[in-house]
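Missing here is one protein chain; the remaining ones are kept as they sit in the complex.
Up next, subunit A:
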Amino acid sequence: MCGRYALELTTEQVVTALESNGLRIDNVYDAERGLESLNIAPTSYEPVYYKENDEHNLRYMHWGLVPSFAHEVFKFPTHNCKSDSLAHLKPMWRSAKTRRAAVPMQGYYEWHSEGKKKLPYYFKDKDAELLCVLGIWDRNEHVEDSLYSFSIVTTDAGSSIEHVHHRMPCIVRFEDAIEWIDGNWPKVLDLIMSKDDLEFYRVSTAVNKIGSKGQLNEPLKEEEVAQVGDKRQSTMDSFFSPKRIKKE
């Protein structure tokens, strides 16, 4: 499961970073829909590198795959696609056969279970380089005109990080991402692996809440560690919907 990641870069910075890693970008689409954030959650629009009509594009797509055959956005989560589901080409993920992508990110978050508590960790490249994560994309014409969406491919976590969380996104070298996008099915499945020489550390549970901002990917200070996992007071507005009645 990879349910939250960080990419706080402008479109120009993303383009520059991808091009410097050898990715050719012919067009950039829907940049205005994008959200630069250290707390990217499913349903936001994020840059995805993909190929369509022989052109290599960077497009801000909806995180959570909406397959071309769907008539509504699924209620179940589609922001991750397990690599073994891809290998068996389950119907949900059949776009993987022709529509593969690379998703740039500065790092991602996973939650480690300690008893009843789930504590967030941030994973990033040891040299703070941009990570290149395998993805699949699709275009849907039923839900809205040309709804582009993507899902992140996940695999078993490597031995050095599996004690924190047992799954991780497939992180590859950028040149392997080009092969993933341009290569032939099913040979590209051989590319599904992940480097696991990542740096990781505990971060604030502030990242648990979708929409929270700030330097969420910074290591937690020692004195803050003890407070991690504390509960937050909820309000009735989260449970019951308001109906406004004005007195006549």
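Convention: a residue touches a chain if its C-beta (ideal position, glycine included) is under 8 Å from a C-beta of that chain, and two chains touch if they have at least 3 such contacts; residues count from 1.
Operating definition for what follows: contacts and distances are computed from a predicted model.
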item	value
Name of the absent chain as recorded in UniProt (options "DNA sliding clamp PCNA", "Ras-related GTP-binding protein C", "Replication factor C subunit 5" or "ATP synthase subunit gamma")	"DNA sliding clamp PCNA"
From A:R4, A:R100, A:K124 or A:R202, residue that would touch the chain that is not displayed	A:R4
For subunit A, the residues touching the chain missing from this view	1, 3-4, 77, 109, 111, 116-118, 120, 205, 207-210, 229, 231-247
